[in-house]
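Yeah, one chain of the complex is gone here, protein chain that is, but the others are all in their spots.
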Amino acid sequence: MGIISWARTRSPWLIHFNAGACNACDIEVLAALTPRFDVERFGALLKGSPRHADVMVVTGSVSRQVKDRLKRIYAQMPEPKFVVAVGSCAISGGTFQHCYNVMEGVDKVIPVNAYIPGCPPKPEAILDGVVKLLKSIGY
Amino acid sequence: MTEREFLIPVGPQHPALKEPENFLFKVEGEYVVDVEPRLGYNHRGIEKAMESRTYIQNLYLIERICGICSNAHQTCYTLNVEEVLGMEIPERAKYIRVFMAELERIHSHLLWLGVAAHEIGFDTLFFYIWRDREVVMDLLEMVSGNRVNYAMPTIGGVRRDIPSDKIPQYKKMLKILEERTKYYKEVAAKEQTILNRTVGVGVLKKADAVRLSATGPNLRSCGVAKDARVDTPYLVYDQIPFNVITYDGGDQLAQILVRVDEVLESVKICEYCLDHLPDGPIREKFSPLGRVPEGEAVNFVEAQRGEDIHYLQSRGGDKPYRYKIRAPTLANIPSLIERLKGGYIADIPIVLAGIDPCFSCTDRMTFIDIEKEKTWEMTGDQLRRYGIEWYNR
Amino acid sequence: MVQSIGDIIQIFVFPGFLFLLNYALFAEWLSRKFAARLQNRIGPLHTGWKGILQPLADSIKLLAKEDITPSAADKLVFYATPIVIFALPLASLLLIPIQSITNLWSFDPVISFEGDLILILLSMTIVILSIFLAGWSSSNRFGAVGATRAALQMLAYEIPLGLASIGPAIFAQSLSIKKIVNWQIESFTSFLQSPSLLAIPVWLIMATGFAVFVICLLAELELRPFDIPEAETEIVGGWQVEFSGRKLLLLVVGRDIKMVLAAALLTSLFLGGAAGPWPIPPLGWFIIKTVVCIFILSNLSILLARYRIDQMLYGSWKYLIPVSVLQAMAVIALTGVM
Partner (left out) sequence: MLSLIDEHSRLLDGLSIHLGTENVLDKKIPRERRIFVTVKKEKLKEAMRYLKEKENFIHISTITALDGGEYLEVIYHLTKKDLNLNLKVRTPHDDPTVPSISDIFNGAILYEREIHDLLGIKPEGHPNLKRLELPEDWPEDVHPLLKRWDLESIRKKINGGGE
């Protein structure tokens, strides 16, 4: 199993899903791609279609309308798939906890493998989260 | 739906749109015939939540409506509460708030310029612009301690002061930003591949822009000089010399140039603020349990995407009775529809990004189409059934 | 018997599949690293020395992923097209003269016959047709739009591609790549001994042919200015949207092999194939020249934004085709004179 887990940890293809976020986390996820942080050093690429992706980066406290789209996108991803919840909204709904239209956290909708706290987490924190996720699936 | 029309859902999960919104396009081949925006994926019901929180708690909620214009919303909120309280904030606090607002404008416009380049497939420019944007992010982090969500304005003034020994360093960074933006302005105006994809694309006529009450760069790119900082001046904008940028192309190139010039204008305003920073306290006393007397207030702030209006009605007590927020993007959506019609599929991302939509602001109150259209990923058999049904219509 | 073993080794090991697959992965690493450096980034770094094993890691990961076939997809076509997209470029690479295993300094291809240039052009067209079928069979809207765009784009660049490649063929009076390469060597060596005035127009025509060929290859490889069929920001991955797992692997590696094929074709038609002065064997020259071509291709693709499909058609019908026709006519006129 060494080769496959080596390959899996070395090339996590990301897909970014904004489940009702205030897009502070989204611009930090994007900043992680840019020259100063450059997540491609770890082999990560931002892919357009869920079919091509392994890791789904979800930002934002899931609003009621986005809930079933999120499930659908998660269902479309091929099997060894992982979910990273970025930002305190995605972890627990953040400041939008008592709003009537919010599901308060991604793990209430789909299973989550890694949580990255922060509002918004800095790009270094996001990179650290992705690398830790890679190590954990590298078992 | 004529014979050859074909429904292309764009979003809610789509690499071109950083935020979840769903536009249903009726297309004929590569031409867009009609657009039905279906948003509301971001709606979190903030206004209801604000009625059950105290004024200080609302500060944190208001800040997280939208990551890019968090400072604009907070400035407007604090102006409203201070107006109802009848509280006069120190002059230094006003200058620091204007300084923060303009820094955020630079940050947001550079971010948008990069995303616009990415939309038309020019990733190299996207990477270069976002690398230079890190300079303003570092500056914001030095001033406020955080790259996004700065939490500088608070009721009664500003939370952190600007140490005078740091001002020369801020000025040096602003100079770097100014040079880089001038370079990008030249690239945007001369690079042929950009011109091919932006000149005459998604054009909005001046009459339509005014009729549909558009705001911000979306309106100013059609030649209408309407800017909340001049029409309804707030803080110290009436003392600061700056001019309102307008271009009358009405297409995507005009949008790019308006925003790039506004960055240069903002750098001038920031430098003016740093030079004329009066000394004195930075905050009036306001206890977290403070009660606000009865009254109402309306305030306007020129956020990056346009005029941002907040209305506060308080009936005494420590919680607002009603707080209304209308973010700029909602005002720009009708004119966005005008721009999209008649264009190509390939132009959708650049025209959508043209108004620099911030759906997390808008979605507190964006709109949905009732017609029971499936989600973005029609399964195969639905498509086949839909196809059959469509052909024998 | 010996002869057949030699052939098997030639096809499967040395200038054949094994070497080409590794070279394709190396080419992908090269263009990704080059693109990153141009964009002031670092690019893949942590897998192997300076990230050189990154494409290998991507491929093995894709092999180990679940392979989803949409229920409504047209099963047979959905399975067949990735195989065609992978196999055809690999097979046509055998026609390119790289290095013969019998003696170190000669470079005759595995198979060579009159008209193998036409066969390569045909294989490229079939690959594009299978791209169209792949997009259409995936029964996804974005796939359908991507497929129609791929077909439209083929209309635009097939003709100039063919015409530009005819130039050297007419000069060499033959349609076999080996003879074209030999002609280039003779004309170049004769030019070194006795520079004649007549050589200048030949060089001029070859240069325009090279330029037209590069532009058409950009379109054929779906690289940046012409990556309209898989425009990621507009139609979410274009025709590849429904492929995953092994099928996606075939598509990704297939594209790398097509990149190597394009570079190899470019070198053998215009830059003198795998021939070069004494110290370095033909294999070395082949690698140097193809690396240079890959740099040219990926450099162009980095610096330009993406064109719209109608601009591309307009541009190619108005400029590319007339130039390639003129070039072909000039070649015929010149050979008449010579």
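To keep things simple, chains are lettered A, B and C as they appear, and every chain counts its residues starting from 1.
One rule holds in what follows: a residue touches a chain if its C-beta (ideal position, glycine included) is under 8 Å from a C-beta of that chain, and two chains touch if they have at least 3 such contacts.
This structure is a prediction, so every number in the text was calculated from the model and none was measured.
S.K.: Can you list the shown chains that the hidden chain touches?
M.R.: Those shown chains that the absent chain touches are A, B.
S.K.: With the missing chain put back, one of B:26, B:159, B:283 or B:326 would touch it. Which one?
M.R.: B:326
S.K.: Decide which residue listed in B:28, B:231 or B:279 touches the omitted chain of the complex.
M.R.: Spelled out, the listed residue whose C-beta touches the missing chain is B:231.
S.K.: Out of B:63, B:262, B:307 or B:356, which touches the unshown chain?
M.R.: B:307
S.K.: To test your reading of the contact rule: which positions on chain B touch the chain that is missing from view?
M.R.: Per the touch rule, chain B residues meeting the hidden chain are 39-40, 43, 45, 47-48, 52, 83, 210-214, 226, 231-232, 296-298, 300, 307, 309, 311, 313, 321-322, 324, 326, 330-331, 333-334, 363-370, 372.
S.K.: Identify the residues of chain A touching the omitted chain, counting contacts across the whole complex.
M.R.: Counting only chain A, the missing chain is touched by 63-65, 98, 100-101.
Following the convention adopted for this analysis, only the chains that are shown with their structure count from here on.
S.K.: As a quick test, compute the distance in whole Å between the mean CA positions of chain B and chain C.
M.R.: Result: the chain centres lie 44 Å from each other.
S.K.: Between chain A and chain C, what is the gap in Å from one C-alpha centre to the other?
M.R.: 36
S.K.: Centroid of chain A to centroid of chain B, CA atoms only: how many Å?
M.R.: 24
S.K.: Touching two or more other chains, which residues of chain C qualify?
M.R.: 39-41, 142, 232-233, 236
S.K.: Quick one: which residues in chain A touch 2 or more of the other chains?
M.R.: In chain A, 34-35, 48, 76 touch at least two other chains.
S.K.: In their shared complex, at which residues does chain B touch chain C?
M.R.: That would be residues 6-9, 14-16, 30, 117-125, 127-128, 131, 191, 193-194, 196-197, 344-349, 377-381, 383-384 of chain B.
S.K.: For the complex, give me every residue of chain C touching chain B.
M.R.: 38-41, 70-73, 139-142, 145, 224-225, 227-228, 231-236, 302-311
S.K.: Spell out the part of chain A that touches chain C in their complex, as residue ranges.
M.R.: It comes out as residues 3-4, 6-8, 10-11, 34-35, 38, 40-43, 47-49, 51-52, 54, 76, 78-80.
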